[in-house]
Every structure is written in structure tokens, then in C-alpha cells.
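Since the structure comes first, as C-alpha cells, the remarks are kept for the end.
A protein chain is absent from this complex, but the other protein chains hold their places.
We call the chains A and B, going by the order they appear; numbering starts again at 1 in every chain.
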Amino acid sequence: MTETVQTPQTEPARQGNDRMRRAFFRFRQSTLSMVGAGMVAVVLFFTVFGTMLAPYPDHVAGGVETAARFQPPSAGHPFGTNELGQDVLSLVMAGTTVSVLAGFGVVLIGSVIGTLVGSVAGFVGGWADEVLMRLTDLTLTIPSLILAMAIAAALGPGFANMVIAISLSWWPGYARLVRGEVLAAREEVYVTAARAIGANPARILFRHILPNVVSPIIVKMSLDMGFAILTVAGLGFIGIGVRPPTPEWGTLLSLSRSYMPDYWWTAMAPGMAMFLAVFGFNLLGDGLRDILDPKARR
Amino acid sequence: MSEPILQIENVSKTYGARRTLFGRTAEVQALKDVTIAVHKGESFGLVGESGSGKTTLTRSILHLETPSAGRILFEGQDLARLSPADLRRLRARVQIVFQDPYASLNPRMSVRDIVTEPMLVHHDILGLSRTQRTDRAAELLSLVGLGPQHLSRYPHEFSGGQRQRICIARALASGPELLLLDEPTSALDVSVQAQVLNLLCELQDRLGLTYVFISHDLAVVRYLCNRVALIYRGELVEEGATDAIFDAPKSAYARMLIGAMPEARVRREVS
Partner (left out) sequence: MAGPLLRIRDLHLTMTSFDGAAHVLNGIDLTVQRGEIWGLVGESGCGKSLTGLSISRLVPTPPARYIRGEIRFEGRDLLQLPMREVQTLRGKRIGMIFQDPTTNLNPAYRIGEQLVDVALAAASHDASVLDCPADASRREKRRAARRLAGDMLDRVGIPNAKARLDNYPHEFSGGMRQRVLIAMALIGRPDLLIADEPTTALDVSVQAQILKLLKGTVADHDIGIILITHNLGVVAETCSHVAVMYAGNIVESGPVEEVIERPAHPYTQALMAAIPTKQSKRGTLKGLGGSVPNLVSPPPGCRFAPRCPLAVAECTQALPSAVEVGTAHHAACIRVTGTEVASDV
């Protein structure tokens, strides 16, 4: 038997990264995705280092400087000062941490619950599917902000409660997505092959189905990050999120509302920060969808 | 002739009517009273066109589906009467290679994981340690014409023919006696098909395997199989030694199929 199986010429070390590099190549083809990734990188940078790098750390900690109230943007205060004389730039930089972490917490908890519910519903099918999906539909009918307000009222305001409150209304989207993906993946030939081998259901679900539905979940998480940050800010805006003096974008925006339009710069910086974060995560999500889930490309 | 390893006795399968928005769909009879015996060590060809019920039959042999009537016996044991534990043990002895090598490998698993999975699942029978499993996987890969250097690669790095070799290695991993080959070469180029067919011949001789080769490609069936059964619309139309069927087909259906078979030679005919 003449047997010459061709071995690719690339050395083994490069092989593992090949997939990543290909994906990155496709990602780079889209300018918007790159812009999104850049914006997200900036936002994540301030999430980690924002508090540290703030030019007026004592303002972040709650210090006031009444002598310097409502100063317009200048070299010393690029985004001016607020009604307590605090540097708006410092507050917004420090606020990134709370906003982005809260958004991330919401998306993470929501996707974990949703994936659990969706994969059980899709994989087990039958009555489990019925029960879980009706529960999902039921949750979807409750407006998220109202539910969050109710939970905040019951448990009291605060960072953790806020994240839990929003997550509870956030998971149904993931449950529906994952159920659909699991239903489709269940019919794949390699799943039939695993069944023919004699693999047990848990192995089939965790080894063969779930790893292949991860991509759309990641894409949705990225797209959702922006909305989650907005929702967190929304709760802050109506005053049931994080309490001052902890800086948070929604709270900052809410406080500056009373001083519009004369002291417009107090609203400008938190608004821009939110815009940047939401827009960046959305562009990144679109870009990720293009490389991870080519079928959904328009 | 040696004793039968697989007996299909009067098997029928009816898919029930389903209720839809606009009424009921009709019942579909996928298999009608099919009886086939496959003997140890032979290559048995199962030929049928789309909708003939050959897929249903394969799935029934693998016990992924239960026939509505009739029995399927593996070495004399009725599949329907096996305990779940015995059924799992049986799965190690009956394996399948699917048609589409692109769809039948999990894209997120390395070749090592793919080939060792059956050994892991049947750990209770095979009792191989982790290193033994890797060694065995490397051995299986060289058996199918690949090498240990491919262990850490992923399916997308391979061509169609190579993927089919990986599928064959996976099917052999649990040490089966009966291999169902569901059109294993129809997605491949002829040049690659020839290699895979030769590999199958070689493996059969070396490991004493029994093949049930499902195909609509008569040329391939003629090449590989010593006995053939033709099914049409769920019914067994003709069965017999390959040469006998190709040289003197009895049924009209067999004659039609053989006549329609495109052959790469010049037909001198008066047109």
C-alpha cells in the first residue's frame, strides 16, 4: 500500500496557535471590530488601574474642595469639577471599576444560570424542557428594571444586591439561546458517534455538546456587556444602585442632572464613558460573532 | 460458512403519524420484514438508494433505534433484551464509521481525545491506564496510516481522507468485531477512496473484522464485499453472492441499478 500522508510543514509549536492567528487575521479585516476592541481595551484598562491613576485620589475617596466648585474644563481638570469641587475625570476613571465589574458580574451570573437551564432543557427534552422554558418565558415577562427595584427594596441597595437583582432578570436570553444551540448540536454526527461508542449522557453533554455551543454564548456575553453596564448605570441613576461616595457612572450622571445645562461638563464625562463602553462592547461582539460564528454573518 | 455474527430477523420499523398544525402526517414504513444474516469475517454489502431504509437499519443495529417488529441478534443475543450494562458492553463490539468525515469528528477535541474516548468509556472492559491509552491511540493511528505526531492535532488540520482514517481508528479503539461502514468513501475523491478501501481490506485481513458496508455505490460494493443485499423502499429485494448478483441479477431493480451504474470505460453503442 502506497502511503504518504502529508505532514504540514509548519513546526509543532506554531500549530497550536494557528487557529488563533487565523481568527485574529479575520478579525483584523474589519476596521470596526478593531475599533471596538481598542475601546474595550481602554475601558478594561481603567477598570483595573482607574482608581490608581486618578489624578485626585482623595476626591475619589470622598474628599471635597468647596473652593473649586463647578470649574469648567481646564488643564488641571480636563473635565472640570462638580458641585463638591471634585475632579470629574478622577471620579469617572474610578467609576469604571464599579460599572464594568457590575456589568461583568451580571453577564457572568446570567450566562451561567441561562446555560444551565438551557442545556438541561435542550438536552433532556420532554417535560423538563416544557417546565424550564415556561419558567423562562415567565421571567421574560417581568420588566428587568422593576424586578431589580423590587429586589433592591427587599434586600436593600448595594453593589452585590444590585448585581444579583439584574442577573435574575438577565438569564432567560441565555437559556433560550443555549437551548436552541443544544438542540441543533444534539443532531450532529459526532454526537451520534459518541452515543454509538456508548458514552453516557453527561459525557455527551459536557464533552461533545457544550464545548460546541460556547462560541455563541461568548458572542452574546460581549454584546450584552454594554447593555448590562447601561442597566447598572440606570439603577444608579434612579438611586438604588451604588451609593455615593463610591463613584459610579449612573450615580454621577444622576447628580449632575440638577446642574444642567449650565455646568454641562459634570454630565459630559460619565456620559461619554458610558457611550464608549457600550459602543465598544457592541462592536467587539459583532466582530467576535464574525469570527466565531460565521453562519450569522450578514 | 461460519456462524452468523449478526442476524436481522423480520425487522420492521414504522414511524408513527405525527400531529402537525394542519392535521396528521401519514405513517411511514421505513423497513418491511427485513431478514438478513451476516457471517463472521465476511464483508456484507447493503445497497439501497435514498429512502430505502438503510439508515434506519444501521441505527437499529446500533440500537439507537428500536424496531417496531422483529429481532436483531448479535452473536445470538437479542439486542432488545439486553440489560443497559450488557448493551454498553455490546457497543464496544459493534462500531460504526460514518459517511461524512467532516461532521463526524468533534471539532473541539484533539485526535488523542477522539481516539482514546472509546477506551475511556469502556474502561471497565479494557482497563487501560492513561499512558496505555495514549500508546494504543498511537498504535491505532499508525494502523490506519497516520502517526503519533498527529495525536495533539485537531480535526480541522486534516484532509477528508485523513479524517476518515481518524474515524476508523476511533471505531477500532474499543476492539470491535463488527464494523458498520456507512458510505465511508462517498465524500472522498476517488484517489483517496481507493486508499481508504485498501486500508479497510487490509484491516479486515489483519484483525479478522466483519463488515457491514452500506453504500449506494455499486462499484465500491462489488470491490469490497463478498455478499450483497439490495433494499428498496424498506424491503429486501435481492440477496446473494456479489458475483452472482452482478453477473445475473434476478430482480428488475437490481438490473436497473447495475444498468445505471456509470463506468469509466467507453461504451461502443449504436446511438
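Please note the rule applied: a contact is a pair of C-beta atoms (placed from the backbone, for glycine too) under 8 Å apart; a residue touches a chain by one contact, two chains touch by 3 or more.
This structure is a prediction, so every number in the text was calculated from the model and none was measured.
Shown chains touched by the missing chain in the whole complex: A, B.
Hidden from this view is one chain, which touches chain A at 1-6, 21-22, 25-26.
Taking the complete complex into account, residues 49-51, 159-161, 189-195, 197-198, 201-202, 205, 216-220, 222-224, 246, 256-257, 259-267 of chain B touch the chain not shown.
To be clear about the criterion, only the chains that are shown with their structure count from here on.
In whole angstrom, the spacing between the mean C-alpha positions of chain A and chain B is 46. Interface of chain A with chain B (complex): residues 1-3, 5-8, 12, 15-16, 18-19, 188-190, 192-200, 203, 207-208, 211-212. Put simply, chain B touches chain A in their complex at residues 62, 64, 87-88, 91-92, 95-96, 98, 100, 103-109, 117-118, 121-122, 145-147, 149, 152-154, 156-157, 159, 162, 165, 167, 170, 174, 195, 198-199, 202.
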